[in-house]
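Complex shown without one protein chain; remaining protein chains in place.
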Amino acid sequence: MDVASLIDTSTGRQSRSIYSSDAVYRQELERVFGRCWLFLAHISQIPRPNDFFRTYMGEDDVIVIRQKDGAVKAFLNTCTHRGNRICRADRGNARSFTCNYHGWSFAPDGALAGVPLENEAYFGELDRSKFGLVPVAQVAEYKGLIFGCFDPAAPSLDDYLGDAKFYLDVWLDALPGGTALVGETQKMVLNTNWKLPVENVCGDGYHLGWAHAGAMMAVQSMDLSGLSVGNSSANLDGGLSVAGLNGHMALTSLDGVSGYAFYPEPKPMLDYLEANRPTVTERLGKTRGEQLWGSQINITIFPNLQFLPGLNWFRVYHPKGPGQIEQWTWAMVENDMPENIKATILDNQCLTFGLAGLFDNDDGDNLAACTEQSRGWRTAQMDVYTNMALGRSGAREGFPGDIAAGLVSEHNQRYFYRRWQEHMQASSWSDVPTYNLNPLGSREAVNA
Amino acid sequence: MLDLHPEPALHDVVTALTQRLFHEARLLDDERFEDWLELLCEDVSYHMALKSRRFRADRSAPIAVGAGNVFNDNLARLKLRIDRLRSGFVWAEDPPNFVRRVVSNVEVLPGDAPNETIVHSVIVIHRNRIDGQNRLLTAGRTDRWRKGGEGWRLAAREILLDHSVLPDSNVNVFF
Amino acid sequence: MRMDRIGREPEFSRYMDLKEGWLDRRIFSDADIYEEELYRIFARSWLFVAHESQLPKAGDFLTTHMGEDAVIVTRQPDGTIKVYLNSCPHRGNKVCFADAGNTRRFVCNYHGWAFNTAGELQGMHEEYCYDEGDIDRKKNGLRQVARVGSYKGLVFATFAEDGPSLDAWLGDFRWYLDMLLDNEEGGTELVGGCIKSVISANWKFGVENFIGDAYHAGWTHDSGCRSMNNGQPFPPIDMENSYHASVNGHGWEFGTEGVGDLFLLGRPKVMEYYEKMRPKMADRLGTMRSQIFGSVASASIFPNVSFLPGISTFRQWQPKGPMQFELKTWVIVNKAMPDDIKDEVTKGVMQTFGPGGTFEMDDGENWENCTTVNRGVVTRHERLHYRCGIGRQIDHDTLPGIVYRGQYNDANQRGFYQRWLDMMEATDLEAMPPRPEPRLTGIAETRDLPGLFAL
Partner (left out) sequence: MNQTSTVERPSTGAAASLEVSHALTQTLYREARRLDDEDYAGWVAMLADDLHYHMPGIETRYRRDTTDQITDLTRMAYYNDNLDEIKKRLSRLETGTAWSEDPATRYTHIVTNVEVENTEKADEFRVFSNFYAYRNRNERDEDSLIGNRIDIWREAGGAYQLVKRRIILKHNIMLSKNLNIYL
């Protein structure tokens, strides 16, 4: 496959076939999803030993489970005997997983713990140690987020996240109590290629005023976002598009409050921000404490994890073929929040970004149609463009990454596709470049 | 013996409420949202909970803060949703989708208050969307209807959706 | 026949090592492998197409599939059976849309080409529009399969012109088949009708489940057993006196206690019937077979027929793509049975192994999940364990085939996948090795084997 011809980051051109081709998709499963660190679960979802959470890495079904010693392991959700799915519940607590078919049972550490009729059928000759659940090669946690990686040769999670941690910490490390995901998983089938929602959230401030105009008119209680309805008079300068961080991205305003613009009663939220800002500033420094925490900020961890502190939704996309995904969403809170604030966040989410969310319900059809229109014989040969504000990026004092001004730019999308291309071209991790552009020199610089 | 036949509601009550539900479905099919709001009590609660698939013998702790909802609306929030649908900016509904509701199994039981009834029913929402995309959403509903000066009005609705993964790209519909 | 694929370099042996006892999961979901199976296995095997009792009279027909090819099976006026593609040579339309019936001819809906039950082109609507020489009727009949054969009521057909005869194909498995097909004077028949369901799983999971998987029963079907058996679980298996027998990819796993499957049917009258009949069966088939029949047992005929002797479900797994099959279920009974016994058997089968049956309800879920979970690019490269009982092969005086002691074993599964591999790699079917060397040469011998009565 000529991956080089599919993307041209210097002009911001993508071939539409990347959204529809089976061959591209098959290669993605191996080189992107088979290689990258993928979000599995938040520690708050499996707090106790034997708590488990079932999810996907690419199209591979995976069980994530808390061990007795508090560590977290992940396994392919498939019996080593005939391949049956061993766990069909979404989440729960289990002392073992027993396959429906022949009753082989596996301990939470993956060990083959029970084989019915082991003496009668196998005459005690089955080497159980060879038939435990297949573990995910690497599992690691970063401040509450558990990631897994199929590639034993992948860099550590710490290196993988690199300087994106500067932005990640705006949620994960703002307050000493840490974070949690709350609520059941909100699952939805969307007939879209998985890259389209990623690029929609990673950098597309441009669609907000238009696609979500109806929702904004209905909901926006105060003009905190700097965005107005209809894309005609938005404040384009109030934010940053941050990329150049190993494929991770942030899209953020700098006002410290706009993330909470869509709450029907923002006052309690703003009071919460006010009361805690000194602590956050002390922990994260002035830049992040005053400009990022509380702002509308979209964070993307390559390839398929995105979350928006403030609006407080957290989301992964599981690919189901080139033209379909399952979108999984949760509400996110800080553990130090009072219970009523947490409850308000969960409740507001069902109004804005849940299954029947006023905003969410605007995006699905656009993403589906973009995919559909890349599938024709003729349209598959055409290109699409992310060339807005091309070449207008650089270093910005106090912020790591390659940065373009404003929320309306396609700077981040270009880096997303660049990273995608780098992975698709590389035959192994040793061929994948690492870049953390414009790093902050030191902890002092961070706190400056 | 189980409650094979608790005293059934009088059949004129059943007929009136069945007609009410059919009428309500037709108002929603026709996007007559303002007329629909007239059928709701001031203190209406409109609720659809999120549920995950759990083993029957699940021993895990309840989820912190709560499981979350698809709908958890009072009259004001329902009006907000309708405001959005009426804004003229909801592109997913323009052109309008063809939506048809099939309501059945209308079972009426006495409520706690003398002027209230519990009404069980099931609903299938058929949505014909872009091109050949047809989507079916099915749910069971348990309602509380209250009789006042203007006849029966909806006081509470609890909706149990049959899908663990929503098979459509939005829920721009009321159940 | 388009067999151009057959000459290609086969590479299928990399998907398994049966001496070590593992299989590669890709054979259960890969679309390319599936396509090869359609050519190499389904277009070349003897496939079950009908039971003779389904076509008692001249003009009786039924429609079925050989692999994914739609075919018509008809009884001819001379009593023979013909099988041909259910597809008009003119534009390819189906010529018969019914599942079964009786007819004198098949007329295509599209342009009215008419065929007699032998599949010969008899005439066309508006025939005058063809000029002299436009059409050679002899060359435009329905395309016949290469060979049709019958074994004690079961009708098989194959698209392959060369290759083993049906007798050689079944080989010594006939010794076992006779327990089902010939345990009473008059032979067998299928009860009217056929129940069909669609399962999103690879067809091989169904076959291997019946060919030798006694192991799943105690776990998967615990609830079914208890519901049919007043709360009692499966009794323990006697591993000394139970066996796996594999012949040319066919397989029968069985106990010798004589009652287990009959018991699971949950019909006391049927048990009584067989208890009374057992001495006659011993005269007919020998003591050993009269004790095997009715035991906990299951069997498959390569590639895609399975049945439970004693429980009397008879079924075929029709492939519909790598991740889907259609399951056809019949009830097989002895013709000589009184009507009330036939009804009891029918009710019992539908209560246990129909789609709403207490046993059947749990199987589909397993097969589907075995298939779909392997969609993962990492998962599909993992191996599966087929090593159970690999060291327990025995030589048995009486039992033909490759015999293993102990009913909990993967031996018949290994035998099935060995045959699968043989077929997938064979360029010349004649050169395919018999597995094992046959002991029997003629049908008569299946009733008259030295050592037959030694149990």
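Note that the chains take the letters A, B and C in the order they are written out, and that residue 1 is the start of every chain.
Heads up, the rule we're going with is that contacts are C-beta pairs under 8 Å (C-beta built on N, C-alpha and C of every residue); 3 or more make two chains touch, one makes a residue touch a chain.
All values derive from a computational prediction rather than experimental measurement.
For the omitted chain, the shown partners it touches in the full complex are A, B, C.
Here the missing chain is touched by one residue of B:37, B:67 or B:165, and it is B:165.
One of C:266, C:400 or C:415 touches the chain omitted from the figure, and that residue is C:266. Among C:33, C:350, C:370 or C:402, only C:350 touches the chain that is left out of the view. Interface note: of C:135, C:271 or C:361, the residue touching the hidden chain in the full complex is C:361.
If you put the missing chain back, the residues of subunit B touching it would be 1-2, 4-5, 8, 11, 14-15, 53-57, 102, 104-108, 120, 122, 124, 136, 138-140, 162-165, 167. Interface residues of subunit C with the unshown chain, by the touch rule above, are 97-103, 191-201, 219-220, 222-224, 226-228, 231, 266, 326, 329-331, 339, 342-343, 346-347, 350-351, 354-356, 358, 360-368. Residues touching the missing chain, restricted to subunit A, are 88-89, 98, 100, 187, 189 (touch as defined at the top).
One rule holds in what follows: only the chains that are shown with their structure count from here on.
Chain geometry summary: the mean Cα position of subunit B and that of subunit C are 50 Å apart. Averaging Cα coordinates per chain places subunit A and subunit B 32 Å apart. Those residues of subunit A that touch subunit B in the shared complex are 44, 47-48, 51, 88-94, 180, 182-191, 211, 213-215, 217-219, 229, 264, 326, 331, 333, 339, 342-343, 346-347, 349-351, 354-356, 358, 360-369.
The part of subunit A that touches subunit C in the complex is made up of residues 26, 29-30, 33-34, 56-61, 76-78, 80-85, 88, 99-103, 116-117, 120-123, 125-126, 131, 134, 150.
Those residues of subunit B whose C-beta lies close enough to touch subunit A in the complex are 48, 50-55, 58-61, 63-73, 77, 80-81, 83-85, 87-92, 129-130, 164-172.
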